[in-house]
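So the structure is just underneath, and the comments pick up after that.
The complex appears here minus one protein chain, its other protein chains still in place.
Chain lettering (A, B and C) follows the sequence in which the chains are written, and residue indices restart at 1 in each chain.
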Amino acid sequence: MLQPINVSLESLNLITLAPMLIVIAGALIILILDLINNKLHKSLYVMLTLLILFVDFGAVLGLNVNERGFFDVMLIDGISIISQLMIIVGSMIFIPLALTSRRFHEYSYPEFFALFLFMIAGFQFMVTSDNLILIFVGIETASLALYTLIALHNRSNSYEAAVKYFTMGALAAAFYAMGSAVIYGLTGSIELYKVAEVMATRINETGLMIAIFGSSVLLLVAFSFKLSLFPFHTWAPDVYEGASAPLAGFMSVVPKIAAFVVSIRIFGMYIDLGVEWVRIIILVMAVLTMTLANIMALVQEDVKRMLAYSSISHAGFIMAALALDTTEGTTAIFLYYALFMFTNLGAFSMLWISRHKNRRFDARYDHPYEKFAGFIQIMPVGAVIMGLFMLSLAGVPPFSVFWGKIYVMQAAVNAGYVWLAIVMGLNSAIAAYYYLKLIVYMFLMDPVKDVDTIYYNLSKPLMAVIGLATLATVTAIFYVQPLISYLYYMISASGY
Amino acid sequence: MMENLVYIALFAPFAGSLFSALFGMSPKQTFVGIVASSLLFISFAASATLAYHVYSTGAAVHVTMMEWISAGDLTIPFGFLVDQVSVTMMTVVTLVSTVVHIYSIGYMDHDKSFNRFFSYLSAFVFSMMILVMSDNFAGLFIGWEGVGVCSWLLIGFWYHKADQPREENPSISPSWAANEAFIVNRIADLGMLVGLFIIYWNVGSLQYDVVFAAVPELSGSVLNAAALALFIGAMGKSAQFPLHTWLTDAMEGPTPVSALIHAATMVTAGVFLVIRANPIFSATPEVSFFIAALGTFVALFAASMALVNRDLKRIIAFSTLSQLGYMFAAAGLGAYWIALFHLAAHAFFKALLFLGAGNVMHAMDGELDIFKMGGLKKAMNWTYIYMGVASLALAGIPVFAGFFSKDAIIETAFNEGTYVLWAILVLTAGMTAFYSFRQVFLTFHGKARYDESTLHPHEMYKFVLIAMSPLALLAVIAGFFMGGFQTFVTKLLPDYVMSDHTHHLIWVLTAVVLVFAVGGIWLAYKKYANGLKRDEELENSFIYKLLANQYYIPQFYEEFITKPYAMLSEHMWKDVDMKIVDATVDGIAKFLYKSGDGTRKMQTGNLSNYLNWMALGSVLLLVVAAISAMLS
Amino acid sequence: MIGLSHYLIVSALIFSIGLMGVLRRRNLLMLFFATEVMLNAVNIAFAAISHYYNDLTGQMFAFFIIAIAASEVAVGLGLLIVLYKKYGSLDLDDLASMKG
Partner (left out) sequence: MDNILSVLVFFPAIAGLLGFVVNKDSARAYGITVAAIEFFLSLWLWLSFDSSNAGMQFVELIPLIPDMGIGYYVGVDGISLFIILMATLMTLIGMMSMTITKNIKNMIITLLFLEMTMIGVFVALDAIIFYLFWELSLVPMLYIIGAWGGPLRVYASVKFFLYTFTGSLIMLVGMLFMAYVYHNLTGVWSFAITDWYSLVLPVNYQLWLFAAFFFGFAIKVPMFPFHTWLPYAHGQAPTIGSVILAAVLLKMGTYGFVRFSLPMFPDASVMMITPIAILAIIMIIYTAMVAYAQKDIKQVIAYSSVSHMGIIMLGIFAMNAEGISGSVFQMLSHGIVSGALFMLVGVIYDRRHTKLMSEFGGLASVMPKYAVIFGIMLMASVGLPLTIGFVGEFLVLLGFYQVSPIMTILAGTSIIIGAIYMLAVYKKTFFGPVTNEANKTLKDLDSKETWSLIPLVLIVIWLGVYPKPVLEPIDNSVKAMVSFMHEKAITQEAKDMIKVAKTDKGGF
């Protein structure tokens, strides 16, 4: 006997969709505005985007923890809220960077902002669902928008970067889909909580183990790609180099937060199920990633590429926290990114202000180290700020990343992985070298003669963003405590 | 009242030193010398008064100025003890110092660093006073090191002289000799420190009274170790074999310095230490015998080198070494008061000898080779008399001071039944007489062997000669106070009297020694009184060369210690530190950097490679997962 | 009787073929086709499993994949056009200005 379909609006709990809807609506508004008048200045779009993000932020804050909605595909738990907040804050720092003193191609298109908002919506979908379909849709929405944003930078390198990212992303998507198919085949479900239930009952079957094997490896490949873990990181340096500096900074934080959330959901599930080798391969990858990315960063000649490798290494660092699968470990992931976000975006913004239309220092690179030689003499405050960012990235206390670092290491120690903490420590030491290299260039070398100013792109909004990042970097010690307690509360509330 | 005198005796030289130091960088000011000397005289007067006080009351004066170091359970005060032993030393030191100070006013007349010299010299006296007056081992060590530094400063007083090859100047240069003295002394000081540590950890204090009171409760091994360690300290200061080389090189310093430091006072500090710590040494017969044996050996060993040396000051230095050997022999055999007496008597006549040598040097324009002197009797009559008296005393001719003290030591050796030591000491007495008079004759008798057309020797200033007279007087008469001295110091030191058997033989023993001594003088007279006859064959003989080159010990040290040390240091730096330790560190860094270069090759920029990496990565993941699944 | 496993094997084979294509092809366009092939292999699997479980979720997933594949192609082809304008070639090996 067929039941008539009866969907009550209340059960849909549409409020859970509100944040994404706001962003998507905002994107559409931008497109419509452009249709009406295509002579509008980018500053309008920047501010509009900021406002939309602001509203989005408010909507996310208004969500209740641990709710489901929209046919139960939406999952609003603690990590989804904090990750959305972080995504939005990251975006809000990123967007004003469009207001440079020089005109850059991509920002003159309103589509840039619309695409950006679509991308945010995609990320938000990724983190607010445990349905593999919705996650997939989110990933792809965000990724496709991101490919386009990279390409919009309108340089041959950006096209190359976009194509590389796109092609590898497509392959990763195929892996993801195949992994989902395996899970679906195993359990008959694509809702992670149901998948977990089914798996838990059949965990001892040999056939199931092999299938878990396959699915986890396939999914791991897909997410390792997103998180740029070794050996799936190869796209990252090239794409970061090809993308504009702020976008590279953005990419090293926000998409990774989203990917981490999904990874926590999927791989945390596996580890919870007692599939120990998932933890082991994640640990192996994490260690390899932080180490190899570090030693590759050592030999870079370009600051941006160095920062790219550095953010790969940081991702490896955090991936190790994921493998711990403790509340502290998960808190560490978010804490780390929350702190890393400001510093890293700040560092990339510093590159952005020194961006020229053409390469003046090196035929190959936009930001070779030589460009920053004697920066202290050219722009003392800028040099000090960049120095602070570098020290923070290197994990020198009391700057922000240090607190993330010790939290991750403490989590590792608490979980019984003292060796991991030592590996992290040694890696931080290796990493210190390349951050120091920039400091050495900035503070201890003399400027390259006959090349004009390097703070080409500076404007008030950029100064504001950098100032904010600096403030957040330096005063971390004072807000770490509320941050930790908030994150810890949210994460433990959602059961991780 | 007496406390104040203690402080006056102690700090008057210090005041003199500081006063002179004020003018240290200015040109010569005669009054600096006069002030310093006066202050020294005040110190001497205070010491003498104290001596009289101690003599008349028989009680020691003990003052504690303040606490110095206090850590853990260790407490070291600045405490000063004036008892029979220290007051003897104080009197001797201040007396000789006063004479030497006055002497120096004349001797250093033409030196542009006149003021600086007095500053150093008075500082030395101050350190020496601390050394002898301290009531604890740590305080003694302060003085011990203090005299070491002053000795370093004074040996290297003419620091501007350049290094010369060893063949031209066996001491190379004043600064070299100064460093040698300091470093060799430091070797011994380590022993001394260890002695202090042993005492502290077994007694819990470094105060003499506490330590000596605790001696009966200490085990033999501890006492032996402590005694040995302390004696090693004494060996350095008193230049006993094998740490003796610095003393002859120390003759690079101005002659008053040699007289004061390297003859009369500092070098006897080792003997003083043994006497001071006699309760420990009395309780350790083995170590004491070792001290006696080593002392006897050094007496002979040094005397043998003096036989052939041509350097006026070095001969006296060897003789000092030899006499120190005598003192150690006495102290080692338990005759502490005799050792102390010889110390005092030796201080007088040896200082006199040195000052006389200084006069000669002054007259001869710095020449020291006795083969290039001769016939100075005419020009320097007073000096001749002084040096003659001193040499007679040194040779142990009756009536003179040395006769009483040295004879007593030789008798002690006999009395203890150590006939070998006795024989050696007697032989040495003969050698002593020979080399002393060889020197006197070669210097003052015969014809002049220098170029009389350019060099006109002249007598020293009158006031200098007068200043030397107390020493001369004491060199003659000191022996007569032996009995009184014995009763005085044996209130504190263990008495030592000859057995009846020895007592019966005393005339025979004295006669034997005298025969050797007179024989030595006679031999010297025969050979040298009428001028120098070089004996090529003898001078080329192995023994002669061996002795002239100090048994090749300095060369041995240089070849087997100094040079290897320098070479080893060089290797340590260039091969170990740079090529191993540092290279390892840099190697790790380079390895990481190189592996970065290697790893970045995977970043070809070619998309196809990247995709392959992804595929390969997934395979690798499968493999790792499979391995870990199988292992778990 | 053709059962689930046959479909799955076919799906796996096609997926592998697609993967090989991605790895071996030098032309970007062919590369995109290869990824489409892989996605379609997944679609087969989803459809078959969906049928096996008698559950619509799999087919729904397949539809989403189709849609996503379509949009991917749209974006991808757009990129390729710009790229071709810039480089005049779609050969992978020409695309290596950034490395190290």
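A few notes on this one:
Here is the rule we use: a residue touches a chain if its C-beta (ideal position, glycine included) is under 8 Å from a C-beta of that chain, and two chains touch if they have at least 3 such contacts.
The structure displayed is predicted, hence computed values, not measured ones.
Every shown chain that the unseen chain touches in the whole complex is listed here: A, B.
Among B:Asn179, B:Thr490 or B:Thr510, only B:Asn179 touches the chain that is left out of the view. Among B:Met2, B:Ala45 or B:Ile142, the one in contact with the hidden chain is B:Ile142.
Considering the whole complex, the residue from B:Leu154, B:Leu196 or B:Leu442 that touches the absent chain is B:Leu196. Within the whole complex, the absent chain has one touching residue among B:Tyr159, B:Tyr419 or B:Phe463, and that is B:Tyr159. Screening A:Tyr240, A:Tyr309, A:Phe389 or A:Tyr407 against the full complex identifies A:Tyr407 as the residue touching the chain left out.
In the full complex, chain A touches the hidden chain at residues 376, 391, 394-398, 402-403, 406-407, 409-410, 413-414, 418, 421-422, 424-426, 428-429, 432-433, 436-437, 439-440, 443-444, 477-478, 480-481, 484-485, 488.
Mapped onto chain B, contacts with the missing chain fall at residues 24-25, 66-74, 138, 141-142, 145-146, 149, 156, 159-163, 173, 175-176, 179, 182-183, 186-187, 189-190, 193-194, 196-198, 200-201, 565-566, 568-570, 572-574, 576-577, 581-582, 584-585, 589.
Keep in mind that, in the parts below, only the chains that are shown with their structure count from here on.
Chain A and chain C have CA centres that are 26 Å apart. Averaged C-alpha coordinates put the centre of chain B at 96 Å from the centre of chain C. Each chain gets a centre from the mean of its Cα atoms; for chain A and chain B, those two points are 78 Å apart.
In chain C, the residues touching two or more other chains are 19, 22, 31, 95, 97-100.
Those residues of chain B in touch with two or more other chains are numbered 600, 603, 605, 607, 611.
Within the complex, the chain B residues that touch chain A are 589, 592-593, 595-597, 599-600, 602-603, 605, 607, 609-611, 613-614, 616-618, 620-622, 624-626, 628-629, 632. Against chain A, the residues of chain C that register as touching in their complex are 8, 11, 15, 18-19, 22, 28, 31-32, 35, 38-39, 41-42, 45-46, 49-50, 53, 55, 57-58, 60-61, 64-65, 68, 71-72, 75-76, 78-80, 82-83, 86-87, 95, 97-100.
The residues of chain A lying in touch with chain C in their complex are 132-133, 136-137, 140, 144, 147-148, 151, 156-157, 159-164, 166-167, 170-171, 173-174, 177-178, 180-181, 184-185, 188-190, 237-238, 241-242, 300-301, 305.
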